[in-house]
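Every protein chain but one is kept in place in this view of the complex.
Right after this comes chain A.
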Amino acid sequence: MSKSLRIIVPVKRVIDYAVKVRVNPAKTDVDRNVKHSMNPFDEIAVEEAVRIKERLPSTEIIAVSCGSAKSQETLRTALAMGADKAIHVEVADDSKLQPLGVAKLLKAIAEEQKPDLIILGKQAIDDDSNQTGQMLAGLLNWPQATFASKVEITDTLAKVTREVDGGLETISSKLPAIITTDLRLNEPRYASLPNIMKAKKKPLTKSTPEQLKVDITPRLETIKVEEPAKRQGGKKVESVDDLIDKLKNEAKVL
């Protein structure tokens, strides 16, 4: 284990998973004036990188986030969990960022930083796209191991167990590679006080899409956002005849 690994972990600031999401009155978006935190799958990605670093202490972890100024909060959390550096790609309007745009930004960063591994969360819990990791692998022409539930890294190889429909699949890939994390990969640690203090001194550099020479113009437009149809209350019936009548005439299933 002589070579030191460099790992990039992209993290996204999303509405906290425990918040009750509501559609805004204009039906164009959800109400974003609520608590935000790091995307849970990204927390798992940071945790996995930190565990690799615990086994291979010369590893360097760089957390990256694309978004408005508030994304820096999420980067601070990543630093407090154990990342060494952070890069904030500042974008004026979060809502314009889509997976392809993010993948292009990350490609530009990867070309600058030359990592051995990029670990991403499999999807963000706000858009559930499940695309960024795969697109990034395509753009960089790197191998990808998605939905990882177990990761073993050596100098030059990544052995990843993936959760697939039929069960578990284990693949081995040369580095550099893309890994996206699934829920069962690990249990993320809490940000400890000593690490929170240290995090304040860790470098956080800023960049922009213009500096990286990336066009992030969105390709998709959101037309409408609405709540799912409200669940109808159940009804109690007094007799079998009543039940048959309702099944026939109301539910129309007979």
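One rule holds in what follows: a residue touches a chain if its C-beta (ideal position, glycine included) is under 8 Å from a C-beta of that chain, and two chains touch if they have at least 3 such contacts; residues count from 1.
We take it that contacts and distances are computed from a predicted model.
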item: Listed names "Tryptophan synthase", "Eukaryotic translation initiation factor 3 subunit H", "FAD-binding PCMH-type domain-containing protein" or "Presenilin", with the criterion being the UniProt name of the chain not displayed; value: "FAD-binding PCMH-type domain-containing protein"
item: Residue touching the undisplayed chain, where the options are A:M38, A:V64 or A:A86; value: A:M38
item: Omitted-chain contact residue, chosen from A:D16, A:E60, A:D126 or A:E169; value: A:D16
item: Chain A, residues in touch with the chain not shown (by the definition above); value: 16-19, 35, 37-38, 40, 43, 77, 80, 187, 190-194, 196-197
